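Here's a structure for you.
A single protein chain has been omitted; all remaining protein chains appear in their positions.
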């Protein structure tokens, strides 16, 4: 497999690093904002900081895969994860699909480009996960559930069967979505929510 | 092991199919209601639809095992899962006990006939699970918990230690039951509930 560059170097990026190292993936380095002050910033486990995201253009798109290391950024940064994915896609780069070895995914599930499935997650049969989604730590996605692009299921969420979640939505930690519910695009569901009704407009 | 027939062909049935295929179980086919309109209906992964449930009587009870593929059916179908189990038991058929390989079950746990344990579930020591129960995706059942027959723990539920749940009860997705609680038979606990008090009568 081609070597990867991880965009960002915060907590989410390092959770991904942990998965990549378990799979013996070659990693060129992290990127980060210039002058980022972060006590946990690279070099981390000997993975270097290669500079700002712009340094990625020093590598041809067909020579590497990218890993989107941005997690949920509340406030004005909310769409940074989506925007950075689309920016580099526009330049011809591809994003690695990353699955923790402890995750359980039914054979017929479709994981699109750049999907990230964290430790302890389960995705049941018939589900389709859109590009750049995060299925975070110990999340359950039951059968025939469809997630649009850029959806983030935060840790410990339970999504029942036959649920549809529109592009760009965020489902907060520990939330539960009952069977058959449809959630509109760009919905922000707060942590600990119980979603029993169709959400036609952002929450 | 004897070949199985899966009763039903909806989402729950196909989650079970995913487990059976992982275990290289021989599968004769699904049954379904006549004229069922279901875009996901069989043939699915080359497993045929053998017809209505009545077709099962073409197979002698000692030649096959049955798999109860009916999940939670709200409203008037609520007891269909229980009724179909009892009907075929009365005719001498047996039901396979099915455990996803990722489920963690303590050595001394008793799983009765027809119990179904889905991916990511945990059942701790001293627990007893009654016939035809569903321990659904990523459910936790802690020590010394006793479930009567036909109990369905929906995805993402947490049942603490020393809990007793009476026959026929349904515990909705993402619910939590604290230690030592007793739940009466035929209780319907809504998704996202926190159960702190003994339920003497159905909820």
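Letters A and B name the chains as they come in the text, with residue numbers starting at 1 for each one.
Please note the rule applied: a residue touches a chain if its C-beta (ideal position, glycine included) is under 8 Å from a C-beta of that chain, and two chains touch if they have at least 3 such contacts.
Because the structure is a prediction, the values reported are computed rather than measured.
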Hey, which of B:70, B:96, B:160 or B:191 is the one touching the hidden chain? B:160
For the full complex, which residue in A:49, A:78 or A:173 touches the chain that was left out? A:173
Among B:31, B:68, B:124 or B:186, which one is in touch with the chain left out? B:124
Can you work out which residue in A:8, A:120, A:148 or A:179 touches the chain that's missing from view? A:120
Chain B residues touching the chain left out here are 104, 106-108, 120, 122, 124-126, 138, 140, 142-144, 157-158, 160-162, 174-176, 178-179, 194, 196
Positions on chain A where the hidden chain makes contact: 11-12, 14-15, 17-18, 21, 40, 45, 71-72, 100, 102, 118-120, 136-138, 154-156, 172-174, 191-192
